[in-house]
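Heads up, one of the protein chains got dropped from this complex, but the rest are sitting where they should.
Right after this comes subunit A.
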C-alpha cells in the first residue's frame, strides 16, 4: 500500500520517527500558497482581459491611474462578478472538505461523505422546499427569516438526515459502515422523492432554477448571498479545530475516547450540528457539488497522516483550491457557455472514489 512508503519517509533520522507534524505544517504552508495562486488565477481568467498584475496592484494600492490601472469595466467585472464567485468557491470548497473530514472522523470511516450518505440530499430538500413553496405555503417562514430562510431550511434538512443516519448506523458506540452507506442511500432516495414531489408542483421558471441549482454552480454568487452564508460557514469551520483532538481519540473507539477524557456525546453533537450547518449553507448557495468531501481528506491523509489537528485546516485549504480549479474548468471547457461545477467534480471525483475502493477492498469489513 502507498501508506507504507509514507511511513518510511516519516522515519527520518531526527529521532522523532513517526512524527509527521513537521511535514504537515510544511504541506499546510504550501497549500496556503496554492490557494492564493488559485484565487488570483480565478480573479484574472475569463472573458475580460484584466491582467493578474493589474488586479493585484489595484487590490493593494487602489486605482492609481498608472499603466496597469484597471478600466472601470474591468473593476466591475473583478469586484462584483469574479470576487464574489471566488469567495463563494473558497467558502463552499472549505465547508465541503472539512465537513467530509469531520464526518469521516465521527463515523470512523474514510468513506463517509456528506454527499454520499444523504446529508446533501436532505439539505437540497430543505432548499428546494423554500424555492418552490417560498412564495405560497411557506411564505410566513420567508417573511420571518428573510434571506436566511433558504440556508436555514438547507441546514435543517441536512441536520435531520445526519441525526437519523447516526441513530440507525450506530449501536453501542460502533458505527456499522455498511449500514451507514445503505441507510444513507435510503435517506437520500427519500429526500429526492420528496424533492421530486416539489419539482412536480413547481412552475416553469422555478423548474429551470432548480435544475441548474441541483447540478451545482458558483455562477449565482453575489455579495448578498455571501453575506448570508459566510458567517455560518466561517463559524462552523472555526469550531472544528476544537474537535480535532477528540476526533483523533475517537479513532480508537468511543469507549477509549471517553477513557482518554473526551466528552464524546458533546463532541458528536457539535460535530453533527457543525457539519449540517456548513453543508446546509454550501448546498443552499451552490447546489449539489459532490466528492470534494471525500477526495480532499483522502489525499491529505496520504500526504500528512490522519491527525485531525492538521487534517482539518489542510482540508479547508485544499478543498477551496480544488473547487476554484474545478470552477475554472467549468467556466472554460465549453466556453462561452458554462458547465455546472457539480458535473466537473463528479467526473473527477467518482473515478477517484472507485480508485479508493480498489486500493482498499474490504474497507466495508472494518
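Heads up, the rule we're going with is that a residue touches a chain if its C-beta (ideal position, glycine included) is under 8 Å from a C-beta of that chain, and two chains touch if they have at least 3 such contacts; residues count from 1.
The rule is short, and it goes like this: contacts and distances are computed from a predicted model.
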Next on the checklist: Name the omitted chain as UniProt records it, choosing among "Phosphate transport system permease protein PstA", "Heme ABC transporter ATP-binding protein", "Transketolase" or "Cell elongation-specific peptidoglycan biosynthesis regulator RodA".
Outcome noted: "Heme ABC transporter ATP-binding protein"
Checklist outcome for this item: Across A:74, A:113 or A:307, the one contacting the chain not displayed is A:307
Next on the checklist: For a quick check of understanding: of A:44, A:109, A:170 or A:217, which residue touches the chain that isn't displayed?
Outcome noted: A:109
Item to check | Absent-chain contact - pick from A:142, A:180, A:232 or A:264 | outcome: A:264
Checklist outcome for this item: Missing-chain contacts on subunit A, rising order, are 3-4, 7-8, 10-11, 15-20, 108-110, 245-246, 248-253, 255-256, 258-264, 301, 305-307, 366
